[in-house]
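All protein chains but one are shown at their positions in the complex.
== chain A ==
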Amino acid sequence: MKSLGSIRRSFAPWNDPDARPYIAFENVTKRFGDFTAVNNLSLSIYEREFFALLGASGCGKSTLLRMLAGFDEPTSGRILLDGQDLRGIPPYRRPVNMMFQSYALFPHMTVEQNIAFGLKQEGMPKPEIETRVADMLKLVKLTQFAKRKPHQLSGGQRQRVALARSVAKRPKVLLLDEPLGALDKKLREETQFELMDLQQSLGLTFVIVTHDQEEAMTMADRIAILDKGEVMQVATPAEVYEAPGSRYVASFVGNVNMLEGTVAERTENRARITGASGAEIVVENAGDAAAGNTVAFAIRPEKIKVSSRPPAEGTANVMEGEIYDLAYLGDMTVYHVRLADGQVLKASALNSSRITEDPLSWNDRAWVSFAPDAGVVLTR
């Protein structure tokens, strides 16, 4: 049997120019009165993809989901599902199902009846409904709770009923609106992996809306980062993290240090950037930055090395400063290093051995350094 990892590793239809998108938003705009929730947005989602819409509240991510489900119609543009234009098709005739943030379990029905509701609407014969409901209950491990009403369940159990109900009809696409928002941290982490397994075993296309970047990074094949109704970047979690396309994306996902500066010299792939502090850094992967451009150099804390002694002669990108603050987190230590110009850089070091020979402490002199390819140059 193929392991989950190898399937996921080889799954990248977005790189295949011949692949046809399963869900396509084409120049979709949605206005509510004067407020533009979604602004001329285009997006492709492929079959069996686990796709995350990530953004702060009010960025339009839920509106996208609701338009896909049919609760809202786009003001302009169109949405295609498997080649079919969805305009005018009411929610009850769309082959998509949604898991609601509030779970929206029917309070007057038992767990069983909740799960069977969608199947009954289809006119599925009774014995088949019973088998399917039993399967679903087993899938979410709630068999012994079949006869309970929603208010007799814990939050985690309700979440699983909502999930079972939304996948019971085997929809082509499952929409998840902040599905784990109401769970506590530990349960949320467990459920993330369960959702991934479920998506793989049922072979469905999942579109999830979340404001939690960690959740999106953990589960999704690709993430679309939205801001003010527009797509900032669509990429795999690794790309979003390691190669953010803009200052917004870089600071929205994970921790980042931003060094503002001007490109002093640009050769092929390399660039020399002079910062406001007068410090000079040399970087690779300069992207589209040209000489004279004002740019930000974004580098993640774990890619900055901190040491108590000056690094060897010839090391690129060395800056001197002092330890302004530090936090010992067990698995790693986070240093805040104040540079000569007052800017504070965050650097984190993995505590790979139990005893550090040369521990850094508050107000110690420290040298930070990073490789030329450790960060990215952002022009936007």
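We adopt the following convention: a contact is a pair of C-beta atoms (placed from the backbone, for glycine too) under 8 Å apart; a residue touches a chain by one contact, two chains touch by 3 or more; residues count from 1.
In the analysis below, contacts and distances are computed from a predicted model.
The listed options are "NADH-quinone oxidoreductase subunit M", "Acetyl-CoA acetyltransferase", "Putrescine ABC transporter permease PotI" or "Ni/Fe-hydrogenase cytochrome b subunit", and the UniProt record of the chain not shown names that protein "Putrescine ABC transporter permease PotI". Only one of A:58, A:91 or A:372 touches the absent chain when the whole complex is considered: A:91.
Of A:106, A:193, A:328 or A:362, it is A:106 that touches the chain left out of the display.
Annotation for chain A: contacts to the undisplayed chain at residues 69-71, 90-93, 96-98, 100-102, 104, 106-108, 117-118, 121-122, 149, 151-154, 157, 165-166, 169.
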